[in-house]
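Pasting a structure below so you can have a look.
Every protein chain except one is present and positioned as in the full complex.
Think of it as A, B and C in the order they're written, each chain with its own count starting at 1.
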Amino acid sequence: MINLITGLLIGIGTFFIVVGSIGLIRFPDVLNRMHATTKTTTLGACSILLAATVKYGNSPIGLKSFLALWFLLITAPTGAHMIARAAYRVRVRLATDRMVADDLEGVAERFGYPPEQDQDQPI
Amino acid sequence: MILLPVVLFAPFVGAALTPLLARYLGRRIGWWAAAVALGNTLALLTLLPSVVHGDTLRFTIPWVPLLNADLTILVDGLSLFFALLISFAGCLIMAYGRFYLDPREEHGKFFAYMLLFMGSMLGVVLIGNLIALFVFWELTSFSSFLLIGFWDRREASRYGATKALLITAGGGMAMLIGFILLQQVTGSWDLETILRQGDLIRASSLYLPILGLVFLGCMTKSAQTPFHIWLPNAMEAPTPVSAYLHSATMVKAGLYLVARLHPALSGTEAWLYLVGGVGILTLCVGGFLALGQDDLKALLAYSTVSQLGLIMALYGLGTSAGVVAGSFHLMNHAAFKAGLFLCVGMVEHETGTRRLSQLGGLWRAMPWTAVFTLVSAAAMAGLPPFGGFVSKELFYGATLDVNAGGARILFPILAVAGSALTFAYSLRLVYGVFFGRPGKPPKHPHEAPLGMRWSPLILAALNPLLGLWPNSVGHFLLGPMAAAILRHGAEIHLALWHGFGWPLLMSAMTIAAGLFIYPARSRIQHWQEEVFSRLSLDAIYDGSLRVLSQSGRGVSLSLQSGFLRRYLLWIFSFLSLVVFSTFIWDRVSLLPAEARSVLSYEGILLILTLVTSIAVVLAPRPLPAVILLGGVGYLVGILFIVLYAPDLALTQILIETVSLILFLLVIYRLPPFIPEQASRGRLLRDGLLATAVGGAVAAVILATAGQGYFPSIAEFFLRESVPGGGGRNVVNVILIDFRGYDTLGEVTVLAIALLGVYTLLAKKDTR
Amino acid sequence: MNILVNGALVAIACATMLCLYRMVVGPSVPDRVVAFDAFSTNLAAVVLLLVIRDGLAELIDVVLVLAILGFVGTMAVAKYLKKGDIVD
Partner (left out) sequence: MRRPTTIIAEVVTRFAFPIIFLFSLHLLLAGHNNPGGGFIAGLMTAVALVLQYVVFGMREVQRVTPSSYLGLVALGLTLALGTGLGSLVLGWGFLTSGILHLQIPLFGEVEVVSAFVFDVGVYFIVVGVTLTVISLLGRETA
């Protein structure tokens, strides 16, 4: 029974990691890629961690993976959030043609961020 | 025999005390120095009876047990004679020096150096251990440097001092190598054991290099030809120094060493030609140059060089007659040369000049000095009633019975020529200064003060003594000395009159040739000026010095260019050069002993690492490069994980992240990283160098890890980890417990490095 | 069970290579940082699978460390991106 659940969780985890990584490659700009990679961390890695917790239960491995699970779940989005914020402030070129709605329409001009740069600026 | 170390170290103690005492004694410090020398002489005289009847006194101080080299003080006939010579001459000259130095000079400093020299010279002649001998040998060069350059305000004395030091110390270095080779052959540093293994040394393949190198040291110290150039410049020293160092003692150190090593090295063809040849050559060259000199002290300097050549030639003959003649002439030379120097000093002291052209007809003004100079010069020329004549006869006798091939004819002829030149310049010395047309010296000449005249009087009186009763000296000093050199008793019968024979004929020819050469001296002088303006040895010496300093400056400029890049370039290219050359030289095989198949994922990982590291190099800006570097670090981390080394993986990843953070902190201030700036050539060069260094490091790892040269220490640690260190984590146990000492060292280094960084950063004004 | 874990290992390994591709190519720095973060998490997953497959208690620390360092690294670079220095 335990093995079945662990196997299932590992399957789900791997699926999300692979899909996330493919997304990382195919998406046009930073924000989209970030969207994909956060999936790999939260859903992918955490489900494998959950599998480990289930499998090993109350042993050092189990507890540590449980801790890692929670740590990852919380820190991954923050990391992504910080990166997105920084990327936006640095005005990295975004795929505006496919953009449906830009909530931060006038924000960049009002805060006087540096003009839009193409990708390989000296940062 | 507690007396021996006392004798050896008394001058050093005296030298140390002299500056203190100078404050109280003022100008009378000269007497203190003379007293020390007199004390030494008397102490040595007490040793005379036991040495005369043939036994060798020994006193051993354990010095360097590791090298089994201990300070053995060895006194036999040879060393006792030299020690007596050094102390007695020292005593006379220091008493004379007391008057010679004018009051304004620093007497304390002068006599401290003189005593220092005397101690080191005694050390050279009394020590029976090669290393200590070398130490004292260099000490004599050092103290001669101090004494020559005593009047350091004058450029000429500084030049003379450095020249003397460079040449004698250079020779000393060669001699040291010779000593080391000697130790390799005989296996011990102790002089006596070496002297007993003469045949072993002569037979060994290293004989020639040893002979050459040791003799090189003697040649430079005794100013034999090609190395005689420093002696005339050394005449810039005060006259007592010239008399003491550059005639009586220091220049004889080379002779002493030749005599001391005579049983070990002599007796072969090479010895005859090298030592004998150089000696005879120096005799002639020195005599010829002396003839052409205008400055009195330079004339005496060259005469010393030629007389030393004569003695060296005698020792070079390798026969017992040669040794006896050489030792006897050594005594004569000590007497008349020191006397001549003191007389010249008195002339200079009174007339204010040393130039022959300005002197003349002084016998009326300075009768006493004239008599002393006449007696000493006559002894030097080898006229009958004086000791010089006896040693000249012996010299001719010895050269005649040389039985080695070509030398049989050549040696006697050169001997006669040299002696003729000696006769000529001694005649020139006496006539030029005291007789002939009176010159116009700067100061009106009058007789030297009484105190100054005692020393030359004693020295001059020795000559007739040696001439008329040579056997008395023979029995006391000459016998044990010759025995020490030859290692077997030598029958000595010195007599003023040897009856008719070839030697007497050769003496007559010498005097005739001398009289014939004398009038031609002015032409010789001009001829010398032209020749030496072009190819003099001095020019070679100065030229080589200039080249040396320029090339030194050139090398340091190119190395210390101030650019970090340049330093790294030199360091890395040297590193790879060394590694590759050793590998190629020893044909080290890089293939591991038992090759393990590379697993699939290891292969992929390695390729990935390669790709990423290339990306790091090609990264356009510093930040991407740093992140990619982080990537490479993590890849290597995985490699550790895959090979089940968790500790290493942890350390690797942590270090990678911390360095990433440090880079981020620093990047902001790095100069703009503009790759295009580097020209294609430089990129290629740096690329090549990088691959070379990478290759070198890889080769080292492959060579050491795979070959199994040393049994791997892993088993030990694995086995001992739990019982010994009490922990299953072997890496940690090693770090803290087994190799705790190393970690302690590393950690302290880390702390010290931090202090360095802290001072640098904390003090910098933050922009 | 083992086949599944080995299969997962290979899949995640390929995914890691994809992240590496993005890291190397990544036009702008944020791309590279994101790829770096994903890369470290994938590594954690790989290690975790090794732990699950072979039951090695030691390697679990590595997973935790990778997670922590991925986070701190991303935060540092993100802050740097914004104003050129990360500690002000």
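The rule is short, and it goes like this: a residue touches a chain if its C-beta (ideal position, glycine included) is under 8 Å from a C-beta of that chain, and two chains touch if they have at least 3 such contacts.
Source: prediction; values computed, not measured.
Asker: Out of all the chains shown, which come into contact with the hidden one?
Answerer: Even though it is not drawn, that chain still touches A, B, C.
Asker: Per the definition of touch given earlier, which of B:Leu66, B:Ile584 or B:Leu750 contacts the omitted chain?
Answerer: Of the listed residues, the one touching the omitted chain is B:Leu750.
Asker: Of the residues B:Leu3, B:Leu654 or B:Leu689, which one touches the chain left out of the display?
Answerer: In the complete complex, the chain left out is touched by residue B:Leu654.
Asker: May I ask you to list the residues on chain B that touch the chain which is not drawn?
Answerer: 646-647, 650-651, 654-655, 657-658, 661-662, 665-666, 668-669, 725-729, 731-733, 735-737, 740-741, 743-744, 747-748, 750-751, 753-755, 757-758, 761-762, 764, 766-767
Asker: Which chain A residues would touch the chain omitted from the figure, given the whole complex?
Answerer: 67, 71, 74-75, 78, 81-82, 85
Asker: List the residues of chain C that touch the chain left out of this view.
Answerer: Listed in rising order, the touching residues are 57-58, 61-62, 64-65, 68-69, 71-72, 75-76, 79, 85-88.
Methods note: only the chains that are shown with their structure count from here on.
Asker: Sort out for me whether B-C or A-C is joined by the greater number of C-beta contact pairs.
Answerer: A-C
Asker: Just the number, please: Cα centre separation of chain A and chain B in whole Å.
Answerer: 76
Asker: Using mean CA coordinates as chain centres, what's the chain A-chain C distance in Å?
Answerer: Between these chains, centre-to-centre, one finds 11 Å.
Asker: I need the residues of chain B touching at least two other chains; which ones are they?
Answerer: 623
Asker: Counting only residues that touch at least 2 other chains, which ones in chain A make the list?
Answerer: Where chain A meets two or more other chains at a single residue, that happens at 120, 123.
Asker: What residues on chain B touch chain C, complex-wise?
Answerer: 601, 604, 608, 611-612, 615, 623-624, 627-628, 630-631, 634, 637-638, 641-642, 644, 646, 649-650, 653-654, 656-657, 660-661, 664-665, 667-668
Asker: Applying the document's contact rule, which stretches of chain C touch chain B when the two form their complex?
Answerer: Checking each residue of chain C against chain B gives 13, 17, 20, 23-24, 26, 29, 32-33, 36, 39-40, 43, 46-47, 50, 56, 58-59, 61-62, 65-66, 69, 72-73, 76-77, 80, 84-87.
Asker: Residue numbers of chain A touching chain C in their complex, please.
Answerer: It is residues 3, 6-7, 10-11, 13-14, 17-18, 20-22, 24-25, 30, 33-34, 37, 40-41, 44-45, 48-49, 51-52, 55, 59-61, 64-65, 67-68, 71-72, 75-76, 78-80, 82-83, 85-87, 89-90, 92-93, 119-121, 123 of chain A that touch chain C.
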